[in-house]
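A selection of the complex's chains, in situ.
As written, the chains take the letters A and B, and residue 1 is the first residue of each chain.
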Amino acid sequence: MINTFFYTLGQGVKNVFRNKWFTMASLATISACLFVFGIFVAVVFNVNHIVKTVEEGVSVTVYFNEDVEQERIDQIRELVTRRPEVYRCDFISADEAWAEFSKKLGENAEGFIENPLEGSENLQIYLNDVSKQGELVGYLETVEGIRKINKSELTANTLTGVKAVVTYVSVGMIGLLLAVSIFLISNTVTIGISVRKEEINIMKYVGATDFFVRAPFVFEGIIIGLIGSAIPVVVLYYLYNAAFAFLQSNFAFLNDFISYVPASDVFIYLAPASLLIGVGIGFFGSFFTVRKHLHV
Amino acid sequence: MAEQEKEKKKKSRKGGKDDSKYVIYLEGVNKAYSDANGVPALMDINLKIKRGEFVFIVGDSGSGKSTLIKLLLRELTADSGKVVVNDQDLTKMKHAQVAKFRRTLGVVFQDFRLLKDRNVYDNVAFAQRIVLKSEKEIRKNVPNMLSMVGLAGKYKAKPKQLSGGEQQRVALARALVNKPTILLADEPTGNLDPRNTNDIMKLLEKVNENGTTVVVVTHNRDIVNTMQKRVITLKQGVILSDEEKGAYIDD
C-alpha cells in the first residue's frame, strides 16, 4: 500500500514530464487565466479603496442657534461622535470656516475684507457610510440648539450610486473572470486527458482498478494546478509593487486624494484564492475527466 | 498454492455443479455490434473449456474470433446467453468487480495495446504493479519474463522504437508476467518469424503445463497442425467445429 502510494506519486510526477505538451498547455492556461484574474482583483481592490476614501470625505455640517454657548456645542459634538455611523466629528470655528471657504472660492474670495461668515461656527461630521446620512440627519433634527443642518443630498446619493455601480461591476467582473478561468482551465484539462483516453482504457483492460488508474492523473493535476497558480501570484506580486511605485512617482499629485492598497493587503486574499482555484481545478478536473474513460 | 486452494473452495460455493469444472463456460451467447446493420458477430455460441486446457481458435478473417476473446475479458458484454469465466458470471458483473476479475487473466490483444509513453520494462511491470507486487519482486520477475520472450536487451525502448514482432512479444510478456489462471492470446504470432513463433509456442506450452488455461487465436496453419491441441473453428459467427487434437480446416 505504501508502495502503491509512492508509485502513484512517482507516476504523477512522471506524467508531468511525459506529456510535455499537455503540461505546457495546462500550465499556460492556468497561469494566464489566474494572471488576468489577479490583475482584476487588484484593480477592484484599489477602486473600492478609492471610493471608500472619497466617501469618508463627505460630511454633514451642523450650524447652531445664535445664543448657543460653546459648552452646549461641545456637548453636541460629544453626542454625535458616539453614534455608530459617525466616523469623525470636527468643530470648525467661524474663522476656520472662512479660511477654508475662501480657499474654495479661490480668487473670488479677494473681494471680501471681513469674514462674511461670522457666526457660522459649525460641526463637520464625517460618516462611515454615506447611505446612513438620512439616519444621522433624522437624529440631529431632534437635538436642541441646532439652527441648521447642511447636508449634501446630491453628493451622498451620487456616491451611494457610484458605489453601487462599482460594486456591481466589480463583483460581476470578478465573477465572470473566475467562471471563464475555471471553464477554460477545465477545458484544457479535459482535452489533455481525453487525448490519453487510450492509455486509460489499456490500463483498465489489463486489470487496473479505477483508483490505480486515476490517482497518478489526479496527482498530476494537483502538481500542475499548484505550479500554474503559483507563477501568476509571484509575477503579480512584483508587478503590483512596480505599478504602485510607478504611479506614486509619476502621478504624485494624485496621492493627495488617492491612496493605494498595499500589496500585502491584496495578496493575503489573492494568493490563497489563486492556489485554491489552481489546485481545485487540477484535482477535480482530472478526477472527473478520468472517470469518464474508466468504464471499459 | 494456498491461494489456489482458497479459490477452489470459492468456486464450488459460487458456481453450479455443471459449470464448476470449466474455467470458461459459454451458453447460447449472441453478440451483434450496434453499428453493424444487425449482422451478428457471434451467434448461439456454446463453449466449455476446462481448467488446464490448451485451445486454438481459428477461422476466417472477420469470423468473430476477436469478438469472442473480448467477451471473455468483459471488454464486450453478450447480448444474450451466459458467459462464465473463472466462476464469475460476466453478464451480471458490476463495474467495481471487473478490475479484480481481469487480474486473473493474461491477455494478448491483436493490436498489442502497449502504453505508448512507457518503455518495455514499465509496460510489463505495470501488470505486476496493479496486483501490488513489491518493487523487489518486480525487479526480479520482469527481466526474467523479458528474456523468456527474447527481449532482454530492449527493456529501455519505447513501443515506437520496436519492430512489429518485438511489440507483439512485449504484449505477451505483459500477459504472462502475473502467471494468470487463463491466458487469452489474440493472434500472438502474427508479426513473428517462424523461429520466434516456435519459441513462443513452446513458451505457451510450458505455461500451460504449469496450470494456466491457454486460449490462442491464430491463423498459423503449421502451428495448429503440428501442435495437436483442441481446435475450435469459427465461421461467420458460429462454431463450425470443435475437435480434440484437431487440425486447421481449409474449405
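The rule we apply is simple: contacts are C-beta pairs under 8 Å (C-beta built on N, C-alpha and C of every residue); 3 or more make two chains touch, one makes a residue touch a chain.
Being a predicted model, the structure only gives us computed values, none of them experimental.
The full set of protein chains in the file adds up to the formula A x2, B x2.
As a convention for this text, only the chains that are shown with their structure count from here on.
We define each chain's centre as the mean of its Cα atoms; on that basis chain A and chain B are separated by 62 Å. Chain A makes touch with chain B in their complex at residues 1, 3-4, 7, 18-19, 198-199, 202-210, 212, 295-296.
Within the complex, the chain B residues that touch chain A are 73, 75, 95-96, 98-103, 105, 107, 109, 113-117, 126-127, 129-132, 134-135, 174.
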